[in-house]
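Report on one structure; see the data block that follows.
Omission of a single protein chain aside, the complex is shown with its protein chains in their original locations.
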Amino acid sequence: MRNYKVVAGPEAYLPPAAATMGVELPDEGGALIEGSLATEEEALEHAAKKFLEAKVPTLFPGPLVLWNWRDGVEKKAKAVRDMFETLKEVAIPGQRPMLIPMPDYRPKYPKIDAETEINPNHPNLTIWHNKIDVCMFVGVHCHFANISLKIIRGETNCYTVAMCAQHGHEDAMMTFRDASADKINQLSAKIRELAGK
Amino acid sequence: MSDNSKSLIGTKNKMGQTYADIEDFFNGKIPKEQFFMTGSEIVKEAVKRSSVGMSISYPITPQSEAAALVGELWVEGYVDAYFRGEHEFAVMSECAGASLGGCRVFTTTSGPGTLRAYENFPMWSGGRLPIMLCLMVRGINSPLSIQPDTIEIGMLLDTGMLIWHAEDAQELFDFILKGYVVAEQPDVHLPIAVAIDGFFVSHTKEMVEIPSPDYCLLPYDPYRSPVPVMDMETAPMRVMRDPFVMKSNYISYMTHTSWQLEIRAAIERSRKYTRKLMGGSLIDVEDGDAEIILCTSGTAVSQSREAIRLMKAKGMDVGLVKIKSIRPFPTEEVKKALDKAKLIVVPELNISGWMAKEIKSTIDRNSRVMVGPHVAGGMTMPPEIIVEEIEKEIALRKES
Partner (left out) sequence: MSTNIVRMSEALADVMPQEYKDLVAHSTYGKVDRGWRDLGESKELIEQHSLCAGCPESLGFRYIMSSLPNPEDTVMVGSTGCTSLVFPHIAVHNIHSLFGNQNAIASGLKRALEVRFPDQVKDVVVLAGDGATVDIGIDMTLQSWFRQEKFTTICFDNEFYANTGGQESGLMQKQFVGKMAPAGKQFDKVNLPQLAIDSGCHYVANLTTSKPMRVEKVIRNAIMVAREIGPSYVQLYTPCILELGLQSNDALDEMKGAEKKNERFEFFEYKTDEVTEYLDKLDAERKERKEARKAAKKGA
């Protein structure tokens, strides 16, 4: 049970929650890569590589960073924006970075416009439609992030990264914890560094 | 956005209590004093130090006394809001409303009250509401019994709540404070039932050691919640807690299932924090290498200890495994602790034998498990009877 690896899917008809397979969240200062504990430095490097190798590297900002609801949010939103700009800057021909919001969590009828948004009730639609192969969630309430991540792992082959402000998400292929504007900026810097820019 | 409330440590609340880290309540940093008090009285002491926002009460034996004492805390100023609800289903709904509004909530109930409230429990878990339910277990009708019986714990196993079973008043105090800290972790964020055996713990006095009332837990921070709090101060504004996802198109039933899986995952995530606060393990083991192990929870453990004393005096090789956390069930710990035992005895204060079932489904070679002895409805389980039953079982097994 302890050897469960959280890798890109499509995994199963209904993938198990990684926590029930023995994967534990990292302590402060740590991160998770595919179900195993890692240092934050290792995670930054790994995530940056994944983004640089992706055909459609995508950022999914959620309500907590899209809506300017309290002090500190605008700074974080800017960091997300900067990361998107970084991805565009270092993109090579054939790469198409995307920035798609999750403005809220409600089940929309009849379905969402998969080009302009992502929704936790059917995140796979957005992933499939845009052929997203690596993505990062940021500013999404943990409960809805976890549901999205499980569905994505079950239904798609997308590689997920969670930039979590709380304790992290073991249902993502990799997760940071205690996310802040600074941490997001660090990731952007790492991407630039590895791209040789 | 890390834990902002930690910055409050060392500052005082409106009652003059100093906010402190949970560890300091138990590592000696905060001075302790000894008292001789009942479980009901210790509930008041625990809630007093827990920075509780709202408590809602309703009478039913044997939890009425504790519930009324919490009301006194409200008058004194230690609990921000309190009232008596109209029945347990309403009370638990009122608790849900208060938790959705961002308050730390405390409530109590027993037996028939638990069943009356029941529809709320999976709603609490599914809604990620970290409400604390102090469960003072008693008999379930029919027939009616106000006396201790743990059958109701067996009925709560799949509600998605955390369930801890305290053995005595001291442990009840500890579990209330620790319970809030675990339940409110953003990756857990689930309701928690802290159970004690009614009357045996609620109404008997024992020596307890509790930290000074000049200190209290850090307040609940609703903005670390994994779901949006309902106060129109946090994004998004278009949010309903919680909509039918079945009406969403495309794999909507998978959303529902994933949601419920997430609740199960949250229970698993609590292990890490619970282990740390429960002294390193969700179980306590005494003489774990013995041939005969008594494995149970609550006051059945207290009785088992006495039975073990009697058996040891007879020269029998016997040990004890005390289970503190029922949900999450300490699967790995129990497997390991019971691996060598030749006979595993599970005395329970109920006739459903839910603890024995949990153990049997966890370990291998589960024919080693002796289901019982059982008593119900408040019947006592004297240690002599436990010894007698075990000796009978040993003889029976020798025969076959």
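A and B label the chains in the order they appear, each numbered from 1.
Quick note on the criterion: contacts are C-beta pairs under 8 Å (C-beta built on N, C-alpha and C of every residue); 3 or more make two chains touch, one makes a residue touch a chain.
Every value quoted in this text rests on a predicted model; they were computed, and no experiment measured them.
Within the whole complex, the absent chain has one touching residue among B:Ala20, B:Ala46 or B:Ala96, and that is B:Ala96. Although one chain is not displayed, chain A still touches it through residues 61, 65-70, 73-74, 76-78, 80-81, 99-101, 103, 106-109, 113, 116-117. Although one chain is not drawn, its touching partners on chain B can still be listed: residues 53-54, 56, 80-81, 83, 85-87, 89-91, 93-103, 105, 119-120, 123, 228, 230-244, 247.
Here, only the chains that are shown with their structure count from here on.
Residues 14, 16-20, 24-25, 63-64, 66-67, 69-70, 72, 103-111, 119-122, 124-125, 141-144, 146-147, 150-151, 154-155, 165-168, 170-171, 178-180 of chain A are the ones that touch chain B when the two sit in their complex. Contact residues of chain B toward chain A in the complex are 1-2, 128, 185-187, 189, 223-228, 233-240, 243-245, 247-252, 254-255, 257-259, 261-262, 264-266, 268-269, 271-272.
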